[in-house]
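Let me begin by handing over the structure; questions about it come next.
All protein chains but one are shown in place.
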Amino acid sequence: MAKVKVAINGYGVIGKRVAEAVQKQDDMEVVGVVKTSPNYIAQTAVEKGFKVYVPDSNGLERFKSAGVPCEGLSEDLFKDCDVILDCTPGKVGATYKELYTRLGKKAIYQGGEKPEVAEASFTAQVNYDKSVGKQFVRVVSCNTTGLARTLNAINNAYGIEDTRAILIRRGPDPDDIKTGPVNAIVPETKIPSHQGPDLQTVLDVPIETIAIKVPTTLMHMHVVTVKLKNPPKDVSEVVEMFNKAPRIVLINGKDGFKSTAHIMDWARDHSEARGRDDLYEIRVWGDAMSLRGNELTFMQAIHNESDVVPETVDAIRAVMELCDAKTSIEKTDKALSIA
Amino acid sequence: MAKVKVAINGYGVIGKRVAEAVQKQDDMEVVGVVKTSPNYIAQTAVEKGFKVYVPDSNGLERFKSAGVPCEGLSEDLFKDCDVILDCTPGKVGATYKELYTRLGKKAIYQGGEKPEVAEASFTAQVNYDKSVGKQFVRVVSCNTTGLARTLNAINNAYGIEDTRAILIRRGPDPDDIKTGPVNAIVPETKIPSHQGPDLQTVLDVPIETIAIKVPTTLMHMHVVTVKLKNPPKDVSEVVEMFNKAPRIVLINGKDGFKSTAHIMDWARDHSEARGRDDLYEIRVWGDAMSLRGNELTFMQAIHNESDVVPETVDAIRAVMELCDAKTSIEKTDKALSIA
Amino acid sequence: MAKVKVAINGYGVIGKRVAEAVQKQDDMEVVGVVKTSPNYIAQTAVEKGFKVYVPDSNGLERFKSAGVPCEGLSEDLFKDCDVILDCTPGKVGATYKELYTRLGKKAIYQGGEKPEVAEASFTAQVNYDKSVGKQFVRVVSCNTTGLARTLNAINNAYGIEDTRAILIRRGPDPDDIKTGPVNAIVPETKIPSHQGPDLQTVLDVPIETIAIKVPTTLMHMHVVTVKLKNPPKDVSEVVEMFNKAPRIVLINGKDGFKSTAHIMDWARDHSEARGRDDLYEIRVWGDAMSLRGNELTFMQAIHNESDVVPETVDAIRAVMELCDAKTSIEKTDKALSIA
Partner (left out) sequence: MAKVKVAINGYGVIGKRVAEAVQKQDDMEVVGVVKTSPNYIAQTAVEKGFKVYVPDSNGLERFKSAGVPCEGLSEDLFKDCDVILDCTPGKVGATYKELYTRLGKKAIYQGGEKPEVAEASFTAQVNYDKSVGKQFVRVVSCNTTGLARTLNAINNAYGIEDTRAILIRRGPDPDDIKTGPVNAIVPETKIPSHQGPDLQTVLDVPIETIAIKVPTTLMHMHVVTVKLKNPPKDVSEVVEMFNKAPRIVLINGKDGFKSTAHIMDWARDHSEARGRDDLYEIRVWGDAMSLRGNELTFMQAIHNESDVVPETVDAIRAVMELCDAKTSIEKTDKALSIA
């Protein structure tokens, strides 16, 4: 069977990661990536064997003068593909919808776009089926994906009556030197923050989220309190439940996982398996949980650069109708060394 | 009436602030401060008119060779005072208890010490009376004081059934260059963190706290969820209630208070009134509250360097039996320009 | 004699500081300040007794709906004043030049503007006379002012053959939560950075500067190496020389000044004198200097929020021809508690 031809519009933090992830699958391949600037990231794309395209003729010129090989215009790339992964910066993706529509192409958006841009929002293990065969699908953001995975598992096991999540967000991504904060705690003064309603585009549970930005680049951290309909006996049951849930990994403070820095240190020590210090799975502290009455509180850390990568691969299979959810998740996980 | 003679053991972040605050009262005075190192802080103490003592003869030597005036040994200072404010680093205060006892002096500890060091833990507006006439009293820590003030007000108004507080803590104090974290979110993996039980030494309400350290020096921030016995109609009632409560100030995101940095910017703009950019009152966001059923969630910012300063002044009046709680709080607030 | 009427266009980090400094002088007064947003800073301006104006009718509306008193439009304020202090954000000031010209008003710009905006660039102790009676003058930036003060003193004492300055810059100001970097060292890859040529607009000495941004909000730090024509015998002579130079303060590592954080800690402890934790003087480490042959290396810390404040006051006297440089500097220093 011919591999699905994937074009990637935007080769930044997410784009470069999904490009590599797609290449590791046996049923799809990257036919090209779109990059605006002929910088070291573009040069790396070329080194890694990706064909690089630019959005306009101005870009052609800039790549030429920088000596970075460029295959042509993005529109030509899009014409030749089966599905476009839109990894442009937040809100930019929406401006491309007209082009994707005109070309009659399927497109998968990221969580920086509003839900309305797509026919369905997506988290593989939660609602894969709603995206099957659709033209426009949106993989929810890194924070929402994290909440969707753990809350879906909890909801299936114990039933969720209500949820409160405090999201302590990294400020900028590691390669973003322009964005702060440098020395402040920055709450969103709008309650609920957008992640609560965003979660409800994929998982139907009551939730109120509060988001607070802090001066770090590494990971988001969530403190989640869930009121359960049928609470377990104790937290050890919860640990066991999470252990069986897909794309969730338990960690313990007593093993030295004292911070997001330690989790990333572990990731760097395990780069060999994935070719990168990415953490596709949500990290949940197993020895820092609390169950009081029917209220479970747990803490989870989200690798914002990479947790949506396996979801995006699954979304391709959903829109292209390649297989069912279970099969896709298994294929993705195997290809990406997800336990 | 003779003023109460106050000795201050430890002239660091807290010590230097309570020294200045005591000097502003009409019923007490600082007879001396104890400082270990003849650095710029000691020099400033001298400039401000405080008599500086050292713990041992080694200190005498070091002050002499640095050319910083020193009045003698701390034990002599302690002998001549009515009450000692122990502002030594956490856990060090306990080692002084024997000396204070031997000299027959009253001492007021700070929250870095364990509750057991004192006969009573103290927050002026909550439990002043329990410390009246006692020899050893402990003012609870900055975080606990913040919780005590707002939760006491809420408890009085609506009755507290249960509390969950997420404490997002500044890493080091602004003048501490040795302590991190620099780029990590650091949860305490022990739940509950110690602030919950600590609060219960002054206020009898159910609570579970979770503490998380982040890379900032400015303030702590709390996200507090309280289950109320008799909830108000809406959050505007809560705003009104907090407006009347002592040592709590309402702020709004729409006025530009978007972060702890903005609160401190305001404090710096108001240094003239207090001679320092200190914020004795807890800041609560009035336009970022949520009331869902009987669950109230609010956010507060704590100026960890200074919120315990007025409490410490009140504690002096309590142990010295100078007046009742209401009178003391009013005197302190007037002297310290607390609204 | 009537006081000079000063209008302040822009009431941010610099504007609010120069407003307070002008009010402390006996020969000038603030007739109004211009603020775009009715936030806590505008409210503080009103509290402090300043009349607040807005740039346009849209602003009138916003102040009204926020309940913050507003006196009218900035153009009306400008018409009624003798001199405008332009404290708008960098590059914005230039767009006002046409208005200032049309109104026939003198204006003093800050260092965020290009030199070409003004007839002369200004550092009081270096080249006051060049600005006397001029319509448009520019006070050079915080970094350049720092270099101008110490290098002018050195040049007068020993003659400068060449200069190399490494400027380790704070990222954002303390109240700026949007700007990074959070976790990176960011060199300007253009050598020389603009501060070298900028210095030469006020002081004619050879210099090459290199600027590097780091994740801190507090102060800039410079490492300066100067080749001297007539070098002193040893660094103690340099210390003595700096001790006599205006607006420069010597500090020592052995007194606890181990970092920019300690300098600001000292400033906070001395807020009472100035009503604010501002450091108008450049801090030079006296015990961390090196003299090798004719090469002097020293380190200085710059309080970027405030070192240009006294310069701006002096620039008013220069353009208004109120007095000579020496008299102005003495008046300013006395009014602002500069030693």
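Lettered A, B and C in written order, each chain numbered from 1.
Heads up, the rule we're going with is that contacts are C-beta pairs under 8 Å (C-beta built on N, C-alpha and C of every residue); 3 or more make two chains touch, one makes a residue touch a chain.
Being a predicted model, the structure only gives us computed values, none of them experimental.
Engineer: In the full complex, which of C:219, C:267 or C:338 touches the chain missing from this view?
Structural biologist: If we include the chain that is not displayed, C:219 is the one touching it.
Engineer: Out of A:131, A:259 or A:312, which touches the unshown chain?
Structural biologist: A:259
Engineer: Give the residue, chosen from B:25, B:123, B:216 or B:304, that touches the chain omitted from the document.
Structural biologist: The single option touching the absent chain is B:216.
Engineer: Which of B:38, B:112 or B:174 touches the chain that is not shown?
Structural biologist: Per the contact definition at the top, the residue touching the missing chain is B:174.
Engineer: By the contact definition given up top, give the residues of subunit C that touch the hidden chain.
Structural biologist: 162, 164, 166, 168, 170, 181, 183-192, 208, 210, 212, 214-219, 221, 223, 225, 252-254, 257-262, 285, 287-290, 292, 297, 299, 301
Engineer: Mind listing the subunit B residues that contact the chain we can't see here?
Structural biologist: Spelled out for subunit B, the touching residues are 171-172, 174, 176-184, 186, 215-217.
Engineer: For subunit A, which residues touch the unseen chain?
Structural biologist: 16, 37, 39-41, 43-44, 66, 174-177, 182-183, 217, 251, 254-259, 261-262, 264-266, 268-272, 275-277
Here is the rule we go by: only the chains that are shown with their structure count from here on.
Engineer: Between copies subunit B and subunit C, what's the superposition rotation on C-alpha atoms, in steps of 5 degrees?
Structural biologist: 180
Engineer: Suppose you list every residue number at the subunit A-subunit C interface; are over half of them used by both chains (same) or under half (different)?
Structural biologist: Both copies, subunit A as well as subunit C, present the same residues to each other, with over half of the numbers appearing on both sides.
Engineer: With chain centres defined as C-alpha means, what is the inter-centre distance between subunit A and subunit C in Å?
Structural biologist: 46
Engineer: Could you check subunit C for residues that touch two or more other chains and list them?
Structural biologist: Expected reply: 174, 176-177, 182-183, 217.
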